[in-house]
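A single protein chain has been omitted; all remaining protein chains appear in their positions.
We call the chains A and B, going by the order they appear; numbering starts again at 1 in every chain.
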Amino acid sequence: MAGPYLSATAMRGGYGKADILNGCTLTVERGQIAVIVGPNGAGKSTAMKAVFGMLHLREGQVALAGEDITHLSPQERVRKGMGFVPQTHNIFPTMTVEENLEMGAFIREDDYRDTMAQVYELFPAVADKRKQNAGELSGGQRQQVAVGRALMTKPSLLMLDEPTAGVSPIVMDELFDRIIEVARTGISILMVEQNARQALEIADIGYVLVQGANRYTDSGQALLADPEVRRTFLGG
Amino acid sequence: MDILNALVAILNFVVIPAASYGAQLALGALGVTLIYGILRFSNFAHGDTMAFGAALVILITWGLQSIGVSLGPLPTALLALPFGIALTAVFILGTDRVVYRFYRSKRSAPIILVMASVGVMFIMNGLTRLIIGVDEIRFDDGARFLITVQQFRAWTGLSEGLSLRVSQALTLVVTALACWALFRFLNRSRAGKAMRAYSDNEDLALLSGIDPERVVRLTWIIATALAVTAGTLYGLDKSFKVFNYFQILLPIFAAAIVGGLGNPLGAVAGGFIVAFSEVAVTYPWRKIATYLGFQPDGLLQLLSTEYKFAVSFVILIVVLLFRPTGLFRGKSV
């Protein structure tokens, strides 16, 4: 099969009359990590929602594994193998950790206990708290639950919107390690990050988004090395 | 000083009536709170759902009685209840289809939904009057008492009597069963968890593949079942009168808010809190004070019974002032 695993091309659209996305293109290869960085309000979250079908696109296509999914609903995209962790409100706060994971597996008809065990293995910190309400966990643990919930459908493409927001540096490093681990199992990852430097370190491909359009697109290392990108987006 | 008689009097005049009234409120408040949690509005038609369902139950009861069916010592209404629930649920699902779904899909402000529920309230109120009239109706056949005052006095030799009506005992038992089943459903079953997930975080529930329309339908059915049960038990206990069900709306809302809107456990607690406060405040304590050796010259009644709704209101105001999310942390303010 030719072409990248996910390809979202020339996306144009927004919430009201004004477009937030102005011809934004994102592609991810199988098993690779793609990172989107950019200033606040650049439309990063909006681009993620567009890829996931939560935003009406006026122009552009989204294709997964070569299949056009532009007109599918988010639920249908989940069935096609996409998993999404939104930036905020990404857990069920009054449900236990275990129930959060169960809800992640809601569409699965088969036995998902293996997957749950794998998630607990990946995030031992939350495994200890499986009977506790997710709303009572720390910010970092919540993010782990949120990622775990998305992994429960065994997605082939995992989309993370700022998974490290509000997380201490140590936990952040750990979370990045986990994400690399997930990618090694063959899952493609599309991720938005504020901590651009660390994120680009692990990125196979990086996108710098400004005002809803691609400003720079290159491998993570190349972007880190680009003096122009460093000066304007990475703070020197 | 006569502590035993005082205790019996408290049990007879305060605890038992308040417990059965509290159970009725709890069932009503559970429905309100579930609808609030899932559909995110305060359903003003809930009292009239109770009345409408109870009216159907009465009609079916009469039908059963006329063909000679009865439950022995238990009220025949118990047999009619499932049918009443089913019919009311069909009606309520119809209102969701024709009325509420439109506003839901438009994501209208909650207050518009409240307004729509007022329209539904009018229609259900009219229909109830139409099918059963406005008069007071008693429909509690079967045995009236589990324990009568005379029996109790004979057994215990106390001068103060205690009675337990079948309707009161039934209310408590049915409520306990309903709560047990509901909480088991919410905590154990897939559909119940989906309901909680939807109530917690609607968007994430959608992303997880939960079908919102199924959740909404399920919620209406459960809330209706609870409402019709509450309405029937209330009618068995006190007699059926359409207007009373409009008035009971306030204590039910108070109970749901006190417990935290959207929180089922809170609704049950809220129901009992409101009921016990109401009865305690409107009960004349003179008799009990006398047993305890005081000689009060007044009735020792804090508020006359006509003002029992003021009690719910005051509780409501206090909670809104000091803890708007309710004692058990409901949905955001």
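As a working rule, contacts are C-beta pairs under 8 Å (C-beta built on N, C-alpha and C of every residue); 3 or more make two chains touch, one makes a residue touch a chain.
Going forward, contacts and distances are computed from a predicted model.
According to its UniProt record, the chain left out of view corresponds to "Amino acid/amide ABC transporter membrane protein 2, HAAT family" among "Putative sterol carrier protein", "Pyruvate ferredoxin oxidoreductase", "Cytochrome c" or "Amino acid/amide ABC transporter membrane protein 2, HAAT family".
In the whole complex the chain that is left out makes contact with B.
Residue B:Val120 is the one among B:Val120, B:Val174 or B:Ala194 that touches the chain missing from this view. The hidden chain makes contact, of the residues B:Gln65, B:Ser108, B:Thr156 or B:Thr282, with B:Ser108.
Although one chain is not displayed, chain B still touches it through residues 41-42, 44, 99, 102, 106, 108-112, 114-116, 118-127, 129-130, 133, 246-247, 249-250, 253-254, 257, 298, 302, 304, 306-307, 309-310, 312-313, 316-317, 320-321, 324, 333.
What we mean here is this: only the chains that are shown with their structure count from here on.
Taking the mean of the C-alpha atoms as each chain's centre, chain A and chain B sit 46 Å apart. Against chain A, the residues of chain B that register as touching in their complex are 190, 193-194, 196-197, 200-201, 203-210. Across the complex, chain B is touched by residues 52, 74-75, 78-79, 84, 86, 89-95, 99, 102-104, 106-107, 149 of chain A.
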